[in-house]
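The complex appears here without one of its protein chains, the remainder shown in place.
So, subunit A:
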Amino acid sequence: MDARLRRVNKEIADCKNDKSSKITIDLVDDSPFHLIGGFDGPEDTPYEGGRFQVDIAIPDNYPFQPVKMKFITKVYHPNVSSASGAICLDILKDAWSPVLTLKSTLISLQSLLCSPEPRDPQDAEVAKHYMTSKSSFEDTARYWTSVYAGGPGGGKNAAGKAGKAAERDEIAMAGLDRAHVAQFEALGFERAKVVRIRCFPAPV
């Protein structure tokens, strides 16, 4: 039996048996080499309460080459591209070890959400936001979690969770550039509409 297939099958089975970590690995189609992983947003972070899905592609040389992962769920995080979901994480590149598994990698992603690394960003805009105003960044991240990852609060009221900053500017919340929105406003669009359209490129 093919070593890669045996190993992936075992990993999927192990994950099914382990209920405590709440990490899932599901098949996309019949092939065990294209999977979707899922995990909960870590507690005490803006991602809490959300459920995040990750696209997993197993390369031919697995486990000697790192697995390819990217977020399907939109995540507002310095090390995750807000457009493509691409992830900047060392173990997905040079620090990969054949000993790592799909589950351990997903757990690493989970902990990446806990501890952003803004000095090595995937998304420079988000990283800038994180560096300049952490609380505003967290509001946006929470907002995205509620909108895209089914987090609590729902919609624009998510800002309420931030406590003191209940009246936060919805532009910053959506992670948009103020000048950019102003440009659209100058064209005669309502601000709220601009923010909503920029936030929801496709029906969620």
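Simple rule for what comes next: a residue touches a chain if its C-beta (ideal position, glycine included) is under 8 Å from a C-beta of that chain, and two chains touch if they have at least 3 such contacts; residues count from 1.
Quick note on the criterion: contacts and distances are computed from a predicted model.
The listed options are "RBR-type E3 ubiquitin transferase", "Cytoplasmic tRNA 2-thiolation protein 1", "N-alpha-acetyltransferase 20" or "DNA replication complex GINS protein PSF2", and the UniProt record of the chain not shown names that protein "RBR-type E3 ubiquitin transferase". Residues of subunit A that touch the chain left out of the display are 3, 6-7, 10, 61, 63-65, 95, 97-100.
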